[in-house]
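Just one protein chain is left out here, and the rest sit where they should.
Now for chain A:
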Amino acid sequence: MIAIGLEGSANKLGVGLIRHPPKGGPAQILANIRHTYNSPPGEGFLPKDTAKHHRSWVVNLVKQALKEAGVSAADVDCICYTKGPGMGAPLQSAAIAARMLSLLWDKPLVGVNHCVGHIEMGREITGANNPVVLYVSGGNTQVIAYAEQRYRIFGEALDIAVGNCLDRFARTLEIPNDPAPGYNIEQLAKKGKHLLDLPYTVKGMDCSFSGILASIDVLAAQLKANPNQTDALTGEPITAADLCFSLQETVFAMLVEITERAMAHVGSNQVLVVGGVGCNERLQEMMGLMAKDRGGSVYATDERFCIDNGIMIAHAGLLAYRTGCQTALNDSTCTQRYRTDEVLVKWRD
């Protein structure tokens, strides 16, 4: 069976085509293309502009994806789209295209939870059996474990997502947003080595990042006012790279802690990291050290699947469709809030 998936919950518009072979076996990725809306340095992406970007790209991307896949409208079994969570107007831009395809091609629609899309694609690509999932992106930070047909949220960010913290700090430093602010922070952090004092805000199974953002913004302002600051221990000058380094070390350590707590709770030693922040090599390294200490391992995907994409929506949607789920046209709305555990995972026992 073949599904097309449209993803537009944040600033990435993704279209993917996936094939689940009839007799089982690994899923085949027929096409997975994406176009990203980047705002200028120092600014974040706003809903109105993001939606405008998605509206102007969706037709082209679908057309190109069909061409790459060599698939016709008749070959497609269902049209999957991101129902939520995410930003309202951008979500709707993709949803309305999905509805039109459904009407013109006379194919059923499947609304997909964005988080479940990340999880299912991560499982498929890495082959991880039953890992604790750390889903970290600009919009979401959740520690998830599967139990009885639901992806249960064991811990999460209480205020802003870790990726949001990183992205907003990139704005403070006026680092370019192309290809992604988090990526540019990661590269800058590699040149840093002085660990500055920042709050460490793990609260049980949950964590909080807005206080850390406020603190690192203060440090950045201080550095701007006095560029000749030196590190107390070594006497070496402090740079923006050191700020990025300190921020990453702090927030990633927090994520490793809450992930480990969940692993201990459920008795698992496998970790699957998904979401845009999951691309970060330092996070993968730190998570790997923790998992190894527990006799386990970390599973991660590359940027084709870590970063928001259409193929994960097609994949999760097709999994649901094969169990008999579909979304009626009049129910094919979008919602900004959609909890991961609201989805009944019928395709697993």
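Simple rule for what comes next: contacts are C-beta pairs under 8 Å (C-beta built on N, C-alpha and C of every residue); 3 or more make two chains touch, one makes a residue touch a chain; residues count from 1.
In this section, contacts and distances are computed from a predicted model.
Per its UniProt entry, the chain excluded from the display bears the name "Transcription factor Pcc1", taken from "Transcription factor Pcc1", "Protein transport protein Sec24-like At3g07100", "37S ribosomal protein S9, mitochondrial" or "Nuclear pore complex protein Nup85". From the set A:69, A:97 or A:170, the residue in touch with the chain omitted from the display is A:97, counting the whole complex. Chain A meets the missing chain through residues 51-52, 55, 58-60, 62-63, 66-67, 72-74, 92-93, 95-97, 99-101, 103-105, 329-330, 332-334.
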